[in-house]
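Note that this complex is displayed minus one protein chain, with the remaining chains in position.
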Amino acid sequence: MNITVLLAVGLVALTAILILIFAIIKRKAVPSRRVIPAIDQLRQALDRSVEGGTRVHLSLGKGRLVSPQGAAGLAGLSTLNSLSSVIQSSDLPMVTSSGEPSLSILSQDILRLSNREHLGSEEISFRQSRLTGLTDFSYAAGTIPVISNNNVSTNVLLGDFGIEAGLIMESALRNNGTTVAASDDISGQAVMFASTGESLVGEELFAVSEYLNHTPVHAASLTVQDILRWGVIACIFIGAILKLGGVI
Amino acid sequence: MMADIRCQMCGKLSSDELEICPFCQARLTPLHMPSPSDDMEGSDPVESSEVNISERIEGNQEADSNEMDSLLDDYIEIPSDPAELEVKEWLAGLDQESNNEMETPDLIPGGSADTFGDGSDDDWLSRLNSQENTGAEQVDQDAEKQDGYAEKDLVEWLQDFKNDDESERQQNSQPVSDLPMNDTGSNDDWLDRLQPIEGSVSRDIDDGVDITDEGDLGDVEALPESLQDSTEGSSLEEDIETPDWLRNIQAETLDLSEGTALDEAQSPDWMADLQAETFPSGNDVDSDERDMPAWLREIGADSLEFGESNGSGTPEISFEDTAIDQGAGDFDDEMALKEGLVPPGEKNQDIEASVLEANDYDLNSQVESLESFRHGSSLEKLSSDESVAPGTTMPSGSLQDFTQAGTSSDTPGSLDLDDGIMDDISGELETVDLPEWLKELKDPEVLSSDELMDAEVAKKLDAIPEGELPEWIQDMQPVESMLPQDEIVDEKLNEFVENTGPLAGLAGVLPLAANTETRHSTKPYQETPVLSGEQNQQVELFKQILNSESNPKKPPLPVKRSSQRLLRWIVTIIMLAAVLVPILINYPVALPASNYPPEMIQVRKIIFGLPNDSPVLMIFDYGPAYSAELEAAASSIVGDLINKNTRLVYLSTSPTGLVLADHLMNGVRSQGTSLIDPRVTELGYLPGDIQGMASFANNPSYTLPVSTDGVHVWEDTQVLQDVGSLSGFAALILLTENSETARNWIEQVEGHLGNTPLLMVASAQAEPMIRPYFESGQVDGMVTGLAGGKAYEQAMGISGLSAGYWSSFRSGLFVIELIIIFGGFWSLFGSLRDRKLTRKEEV
Amino acid sequence: MGCYRLHLYWSDPEIGRCNLKSIVSTSIAILSGLVVLVGYFVQIPILVELRSLFLDWAVILAAFMVFIGVLNISIVNISHFTSGKKDGFFGLMLIISMFVTLALGLILKPGHPIMNFIFNSIQLPVELSLMAVLSITFLIAAIHLLRRKPGWVSITFLVTALLILVGTAPSPFGEFPLLGGFLKPFIAQVLAASGARGIILGVGLAALTMGLRILFGADRPYGGK
Partner (left out) sequence: MALNPTMEFASAVISFLFTIMILSYLVGDNPLFRLGIYVFIGVSAGYAASVAFQDILWPKLFVPLITGNSSRSLFLWIPLFMGVLLVFKLFPRVSRLGNPVMAFLVGIGAAVVIGGAVLGTIIPQTISTINLFDLSAGGSAVEKIFESVVFMIGTISTLVYFQYTARKTPQGAKRGRFVELLSLLGKIFIAITFGVVFAGVLTAALTALVDRVMFIWTFLLSLI
């Protein structure tokens, strides 16, 4: 087992232990978090949608489940889980779109469960959780009618998006909708930064569900991320000094 | 039941066996035989009206209290007619009456003490909403046209009252017909008598506020509402000093309200209750007058009653007139000042305003309605202040019963409740119930409150021996010391000599007339100390809550779709022109690329150094959307590879990669950049993303054993027989637009390449993420985008696909730069202008 | 099911009822994940074999997923068409084009000239055209950026983009040697690359905790949570 693998095992084990510890010890505490303007804007947009009886649209991206991009899709699903309970009070049920069949199926499960918890019925329409395409651009193009035909006023893009997200955001703009977007892909993030009022950057994509709906485990994972962040910074700093000194 | 008797002088309880109060030596039992109605405690309205007098006196000012107390005492001490016999019993039953209050249901939501805690403003609002619903139901009942009031038709509060007094009515073994409210039947009687009066009232109101007889039920129904409202409203006047003996009465009675101190925090609460009571009108009022809020009709009715009385020209009435005007003015200014709800001068329009605005249930209009109601109630208060004679107050007993029925034990201060009742009495007197005993004193026809008052006062005063000044009056001398400090006793008062009643021949006493003169100077004293700073804050907070509720959250400014479309069209036309013009005018395409990037130079070196017939692996991992850019970047590289007669083997981890590779090869052929036919082998599609990459990197011949033609390429001497692994290739070229795909490939093949160079043809959008791998040496060379392709062609001295795009690309790029510059400035100035406008609006 | 919070896991009887079902799924997720994860790090033959086997199954299931996606798209668009909703006709066109392409692909294989013809005639030009539309869309977005969120961050963004664009190709007025030769490489290779690395590292950390939450059974999208 080489040094890289050892480091990897140690990092994974450390992260797992820290998450468990913080989830148990701090389970009753609500940690203080920095303000993320995009998430505040999302809350306001959700309020307006619920009050205005318009629809909320969540797009989960195209990240395949069994791939490194799957994390973004899973983060989107986690957010959907938080959103679905909020949106239940709206006149119109929220609609989701995705470019990956597995995400579509999982989002249907989440919406079905949410309906059962809040409305006592598992009935959801396939139209409510749609697979709009099987390739990047067909997915984005297929989302355009979802936005323009469903009285959508709030668009949330959370997942793995490339520059094709520009089509979705353009459609939202043409329908006077509010868009809050996040992607794990930097090209997608750059496009979202330019096209939306407030966009989530980088790892903020993974923090949305905790900001919207606090749970001990999600809170612990954010805290652990902060700890690891400084660990990585320390490694870079010390490693750079050692490298300059010729030690390593 | 009658264990104790409350002394009307000191208010303390004494045994019913005593005749003289041990505390103040006042006579407790009147000199007469008990009447059959002795058992009727708590059920007689006049009884509570006595309490009303004392309590109202306490609630107003000491001077009044002393004076009225004297009248009251005489009236008790020297009974002269059957009505007075009953008066004593009512007095005796005061405790019982109060105890009944304990059992009455809470018809004044929000009156509980705990709602004042923490200034829980949200609670008012929630109660407001709950009241809204109940209010709506009441108005629905209003809408029902009814003949008389059968028990089933009694409105909610009346039903509650009825239930509460059920036990007492049970005790009425022998109903006394001359007592109102002694059973349900009598209850109906007075209500029936109310009908015609209401009709006249309605007609009177028609001049001011248009109400038809259909609203009668609403009138009757609204009575307790107004009572409750007045009750709460009068609770604002509790900062007044009260003499000890009155304090005792107050203390005794206040126990009923579970010690709810009359703190200033009550203000929002009663406002909430008032607000809630007005909701029926807010909900259901439409152009149909019958839906007009009941309390509103009362105001109209009472005001007009006073107006009518003015016409009769009796001195009190003329006085009342002025008092009303002044009081009303005071109240409106005061309200406008305190609550800022309605500017001064608009008070007379409030009623109409509330009715008109009630249609769309605007909470602000509800508040205006509330103010207008208070305006009305103030008129009644003033008038009742003038009519302090017992006769005036007696009829209010029935109202008192209603009120007690409609007052919860936790209503802040039942004394206020009675104040409130008194406020309404003078207004209701002519229109509402005249007890039988009172009718016996008069002609059959209905009398005005003032006539009633005169008759009663005259009767009581005549019964008092002349020249005798009761000792309790002496105890209370000097009168000036009991007057409010700000009250000036003018000389006329001292010169005044009483010529009737028990004070006949005495000067300087406080006759009714004198009292009425001082009334003016005491008005502000009565009305002014209403809201404290905290209460004002709470009123303001309440207003803010109402406004925040009625004003929806501002959504972001909607995008002007027309301007958006126009801008889009303009930009589209400009861009199409910028791209098309160079083609039309045959713009020279041989313009040099910006520079030769080092990563491109590395690619050129490596391609140039490849031996002939060497195997080169190409991985096509881009989507159709990027085919133009990547084909432009890669076509000349592929052309060079073909010219070197390399064995091109390609695969793809993208489902469309292979067909795009085909498209590229065909493009290269059509471009004619290659001199010979390419030796191309298609390994096929590599599924599984990173797993597939890893698998192929570990063991390519196992992962993709055969080509798409079904040839076992790894065993074919013409293709890959000499290549067992990735390190066996002369070069590995990855064409991708996705930095993640690039990263995955780099990571997976890194350990298997050996000396095989890894080159990359990438989209310009992925360059910043891929470049670090070139910087770190993980990637040996890179061509990025059209510019990179053009630079490569230029370096190789060929004119390929990118050269064909170059002139249009350059032109389009230049226009984009200009649009970004000018558009950016335009937006910047626009946003600055918006900021200025926003600031101006804020200012 | 409601059994998505660890601390609720055993409390609610309704939850308890559904736990049995969710526990099976959760156990499968955790076990399969652990096998693959340990297989990354530890080279125990059986684990490596299992990991490889599971990954192969995942690839096959992903292919099944594509067909489930096709069915999903069909159901939605058929319902659009039958219920006479807006775009119902287009939905019908979608289904026809999808099944014609699928049938030809199953019969002729994707590499066949007919399949290439369909691809080159429809998918390729449409995607390129959508990309062309995006060029206008992004340009308009850049124009509105300072109006939408004025501030130095947006200005930095636009100035950087402008510098890179100017450095990409010489302008009609000639070339800016300093820009193309030094400034653009420095911005792209140092400033932008460092920022990109910071973002990628952050996303990596977040992905790590995200994956662990699933292996803990805290996040269970397969059960609806």
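Note that the chains are named A, B and C in the order they appear, and that numbering of residues resets to 1 at the start of each chain.
Keep in mind that, in the parts below, a contact is a pair of C-beta atoms (placed from the backbone, for glycine too) under 8 Å apart; a residue touches a chain by one contact, two chains touch by 3 or more.
Keep in mind that this is a model prediction, so the values were computed, not measured.
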| item | value |
| --- | --- |
| From B:615, B:639 or B:785, residue that would touch the chain that is not displayed | B:785 |
| Selected from A:45, A:71 or A:87 as touching the chain missing from the view | A:71 |
| Footprint left on chain A by the chain that the document does not show | 4-5, 7-8, 11-12, 31-35, 65-68, 70-71, 74, 102, 105-106, 108-109, 112, 122-124, 132-135, 137-138, 141-142, 144-145, 148, 163, 171, 174, 186-187, 189-191, 193-194, 201-204, 207, 222-223, 225-226, 229, 232-233, 235-237, 239-240, 242-244, 248 |
| Residue ranges of chain C at the interface with the undisplayed chain | 21-22, 24-26, 28-37, 40, 53-73, 75, 87, 90-91, 93-106, 109-111, 113, 115-136, 138-139, 142, 153-154, 156-165, 168, 186-188, 190-205, 207-208, 210-212, 214-215, 220-223 |
| Contacts of chain B with the absent chain, listed as residue ranges | 565, 568-569, 572, 575-576, 579-580, 583, 625-626, 628-629, 632, 655-656, 662, 666, 669, 684-685, 687, 690-691, 737, 743-744, 747, 763-769, 772, 775-776, 784-787, 804-805, 808-809, 812-813, 816 |
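What we mean here is this: only the chains that are shown with their structure count from here on.
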| item | value |
| --- | --- |
| Separation of mean Cα positions, chain C and chain A [Å, integer] | 12 |
| CA centroid of chain A to CA centroid of chain B, Å | 34 |
| Centre distance in Å when chain B and chain C are each reduced to the mean of their C-alpha atoms | 44 |
| Contacts with two or more other chains, residues of chain A listed in rising order | 64, 66, 68, 135, 137, 163-164, 186, 197 |
| Multi-partner residues of chain B (each touching 2 or more other chains) | 564, 623-625, 655-656, 688, 691, 768-769 |
| In the complex, chain C residues that touch chain A | 1-2, 4-7, 37, 40-43, 55, 58-59, 62, 65-66, 68-70, 72-73, 75-76, 79-80, 85-87, 90, 123, 126-127, 130-131, 133-134, 137-138, 141-142, 145, 148-149, 157, 196, 198-203, 205-216, 218-219, 221-225 |
| Interfacial residue positions of chain A with respect to chain C in the complex | 1, 5, 8-9, 11-12, 15-16, 19-20, 23, 27, 64-66, 68, 71, 74-75, 77-78, 81, 100-102, 104-106, 109-110, 112-114, 116-117, 125-127, 130-135, 137, 140-141, 145, 149, 163-164, 166-167, 169-170, 184, 186, 189, 191, 193-198, 201-203, 205-207, 215-218, 221-222, 224-225, 228-229, 232 |
| Residue ranges of chain B touching chain C (in the complex, touch as defined) | 564, 567-568, 571-572, 575, 591-595, 597, 623-628, 655-656, 658-660, 662-663, 682, 685, 687-688, 691-692, 695, 708, 764, 767-769, 771-772, 775, 785, 787, 806, 809-810, 813-814, 816-817, 819-821, 823-824, 826-828, 830-832, 834-835 |
